[in-house]
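One chain of protein is taken out of this complex; the other chains stay put.
A, B and C are the chain letters, set down in written order, and residue numbers restart from 1 in every chain.
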Amino acid sequence: MINVGVIGFGYWGPNVARNFNASPEARLTAICDLRPQRMLVATSTYPFIKSYTNPDELIKDPEIDVVAVVTPVSSHYDLARKALLNGKHVFVEKPFTINSQEAEDLIELAAKKNLKIMVDHTFLFTGAVMKMKELIDSGELGTILFYDSVRVNLGLFQHDVNVVWDLAPHDFSIMCHLIKEKPVAVSAQGVSHYNGDFEDVAYITVYFNNPHLIAHFHVNWLSPVKVRRTIISGNRKMLLWDDISADEKVKVYDRGVELKIHTSEEHVHNMLINYRIGDVYVPKLEPTEALKKEVDYFIECLEENKEPFNNGQAGLMVVKLLEASNRSIANKGHLIKLTE
Amino acid sequence: MINVGVIGFGYWGPNVARNFNASPEARLTAICDLRPQRMLVATSTYPFIKSYTNPDELIKDPEIDVVAVVTPVSSHYDLARKALLNGKHVFVEKPFTINSQEAEDLIELAAKKNLKIMVDHTFLFTGAVMKMKELIDSGELGTILFYDSVRVNLGLFQHDVNVVWDLAPHDFSIMCHLIKEKPVAVSAQGVSHYNGDFEDVAYITVYFNNPHLIAHFHVNWLSPVKVRRTIISGNRKMLLWDDISADEKVKVYDRGVELKIHTSEEHVHNMLINYRIGDVYVPKLEPTEALKKEVDYFIECLEENKEPFNNGQAGLMVVKLLEASNRSIANKGHLIKLTE
Amino acid sequence: MINVGVIGFGYWGPNVARNFNASPEARLTAICDLRPQRMLVATSTYPFIKSYTNPDELIKDPEIDVVAVVTPVSSHYDLARKALLNGKHVFVEKPFTINSQEAEDLIELAAKKNLKIMVDHTFLFTGAVMKMKELIDSGELGTILFYDSVRVNLGLFQHDVNVVWDLAPHDFSIMCHLIKEKPVAVSAQGVSHYNGDFEDVAYITVYFNNPHLIAHFHVNWLSPVKVRRTIISGNRKMLLWDDISADEKVKVYDRGVELKIHTSEEHVHNMLINYRIGDVYVPKLEPTEALKKEVDYFIECLEENKEPFNNGQAGLMVVKLLEASNRSIANKGHLIKLTE
Partner (left out) sequence: MINVGVIGFGYWGPNVARNFNASPEARLTAICDLRPQRMLVATSTYPFIKSYTNPDELIKDPEIDVVAVVTPVSSHYDLARKALLNGKHVFVEKPFTINSQEAEDLIELAAKKNLKIMVDHTFLFTGAVMKMKELIDSGELGTILFYDSVRVNLGLFQHDVNVVWDLAPHDFSIMCHLIKEKPVAVSAQGVSHYNGDFEDVAYITVYFNNPHLIAHFHVNWLSPVKVRRTIISGNRKMLLWDDISADEKVKVYDRGVELKIHTSEEHVHNMLINYRIGDVYVPKLEPTEALKKEVDYFIECLEENKEPFNNGQAGLMVVKLLEASNRSIANKGHLIKLTE
């Protein structure tokens, strides 16, 4: 039985607590929130837990094996570091940390202490992303040609971060999960209108070692319509993920193009183009709550001593992409290389 | 009566000829095409025209007032230049020329000869673009915050240009027509997969003097779904142009956001956010054929000695944006400033 | 202050209780449910209420002014009758009763006792229906030409009623609310496939005194797609209500047709047709919870001694339409006249 303490019981913490509590292999042991009224809700929902108002005390509780850090990003580093120093595994909200240096420190510390970090990129455990992962890994799409993501709507403005840090962590983590090739550089553009220098419209392009692959992200708080669409085209099939669609979130298109450049005797180039337009299919998606699957997977990783795919390294890559995006935006699209 | 000669009777030339022929103020006088079978179609449709197989002869025909150049872009400069030198007004297909130097030469020559150039950016005369122009000029949208355009589908690959030169001329010309502020720089990204170095997926960001305005374009030949959508958000209203929609091409959203940053005595910043979500309306669009309106407008400009808004300068700006896009793509998003 | 007792705390009862509790003019005084575990939920949510397990006791409680009957339809008559006999106003779930005789008895009894009945046709208080009512009453649609409603999806099968009694009460109540003319007859068709003789697919046509008006309803538990669409065409404007749409539930079309039959000297009839296709507009809808508005309206009716529009008579008309539908289905569309 793995004992779990949850720090932060605001908007998302209750979901994390509920799923750890529901897991047969884990026990929700303690909850900590600085706000008394939130602790009241916590203890009335889970009368059996230890309740803490000081996170340091929860972290030092010898009974606890895992600390779930569900607090604002600025406190992630400090809380996760203390948890690791006290021998606890860490489940931490995304984005992992406020910069890559912090993320690297935590990864190093966890390795030294032989502990595990899972960054809560919940989207990776949705039925849609799991199905896309399966389609891509099985080779059904063939070689990936591009990845195009649009996540736009009206609001909700955040006080302390721009639209990139607010919305792009979802898409960066999904893209890194689905695409095997490693990102190497970023060019990004953005503008701000309302909240000082915090961009509310931004475009990010990610380059890979493979010069024929590109990923692009449009994040926007000022769109009159809500769009959540990702296109992933492969040379065998193409897919569209529309997360707003009630019934048809993922569509797989048996479509493609074949070009043959034919050079004749007279050195004239002729391009023979063949378009393939076949069936479309809409796979049924696994309906289980994503966070439940993620929490179960974390427990499984701990029990079997497996490294989770959404570990600190995965969280670090997202932070690097966020950092590079902001730096490129400030320099009007200047190419920012990702450091190893 | 204005006499018009049309050079090029392939895919688009017949439409240009038909509309000049239908204009009460113009007379379709001559047609030229190098291909005898195309001339056969031309003369059987318009038995009264003079038929030429050498464009130089048409250009020298003293009866002709206007030469319409409806040929591949590589020949625009040479034909338009000769026409101007022979004292003819020029109606020329888009893109205007293969580089900005050619465009500038033609503009200068036309000015010297006191002749008019109209670049055939037909889209500017569609009901949708005319309505959007009216909405923006009247101030209904307020200050424009961003312009976002997506023009993607599967194919059709062009032999000799990349997807930017194929698709973006439409969107660049529309954007320049709708947005009063002048573009000053471009950052663009793209990849190629099938036809040598010709990109089939590209993203272009346009910067303006106003640092709070941005325009972005996604052009793509490898998308499983066809999308033709432009979002233009203003601080008063926002609009969506979906050119694929049968009935609701332009939608105007009475939506917006108001943020007030409030600094309290304790120097704590509080952001007060107010979202406005009002009615949506779908204006009826003018159904007249766009090319008919454009041709009538050209005749009107000639008769009243007015400079058309889609003149050589407008065509030049599109060519500059295309040039800059290609240069930036080759340099992975490096900012390319537009020259005056 | 009006004291309210709620009988039935299953699926919908908690919503009724919550809204009466939230009303400043009403006091949630008592709750009754036969199931102890439901009473546990009730008393832990509202520790201050009187809890009853026998509805007769709640009904006799002298402190109570209003009894809300939120139980299966078969018990409505008995509970409502006792409540009226004990001098209580009645708020009762839809459908009002299992036949029109019961409904008429209750209406008569309420009149005699000078008490009010409100039948909980919640849909009438949604932003969409309120907006449509406003549009029709103001004359914006002109004379109504037809009313067409489709409410289909896969499941949810009910044990004890057919699809008409399950789904059509919504649409019958809305239609009667929006259309001023009185229904006079019904022709209906239906088939059953799974649950004995209970139809799972049905079509109902309602005739009016006005022979040029028709209303039609398609209710279906076996459709692969979920559709909730109503078209109401008037001779001035037309509207579409799509209740599944997130943003554009009600659309108003400035569309219509004008026909003139012209008889020439030669006695040849010529029909001159003129189609009008104007703007479309999507009005913003009131977002308040419908049940809250309904409960507030009931309190207002009690305080001001006004007859609610969704009174017993309105509930009776829905029951008459349901009865007539079933009778016509059993007779393959035979016209069933509604009795006065």
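Rule of thumb we're sticking to: a contact is a pair of C-beta atoms (placed from the backbone, for glycine too) under 8 Å apart; a residue touches a chain by one contact, two chains touch by 3 or more.
This one's a predicted model, so the numbers in the text were calculated from it and none came from an experiment.
Peer 1: In the full complex, which of C:121, C:216 or C:249 touches the chain missing from this view?
Peer 2: Touching the chain that is not displayed is residue C:216.
Peer 1: Hey, which of C:205, C:245 or C:313 is the one touching the hidden chain?
Peer 2: C:205
Peer 1: Which listed residue, A:160, A:181, A:248 or A:307, touches the chain dropped from view?
Peer 2: Residue touching the absent chain, from the options given: A:248.
Peer 1: Of the residues in chain C, which ones touch the absent chain?
Peer 2: 145-146, 148, 152, 154-157, 159, 185, 187, 189-196, 201, 203, 205, 207, 211-214, 216, 218, 220-225, 231, 233, 235, 238-240, 251, 253, 255, 257-259, 261, 269, 271, 273, 275, 277, 328, 332-335
Peer 1: Could you list which residues of chain A touch the chain missing from the display?
Peer 2: Here the touching residues of chain A are 247-248, 254, 277-284.
The definition used in the following text is that only the chains that are shown with their structure count from here on.
Peer 1: Which chain is most remote from chain B in terms of Cα centres?
Peer 2: Most distant chain from chain B: C.
Peer 1: Report the inter-centroid distance (CA atoms only) between chain A and chain C in whole Å.
Peer 2: Here chain A and chain C have centroids separated by 45 Å.
Peer 1: How many angstrom lie between the centres of chain B and chain C, each centre taken as the mean Cα position?
Peer 2: 53
Peer 1: Measuring centre to centre with CA averages, how many angstrom lie between chain A and chain B?
Peer 2: Chain centroid spacing, chain A to chain B, equals 39 Å.
Peer 1: Send over the residues of chain B in touch with two or more other chains.
Peer 2: Residues 277.
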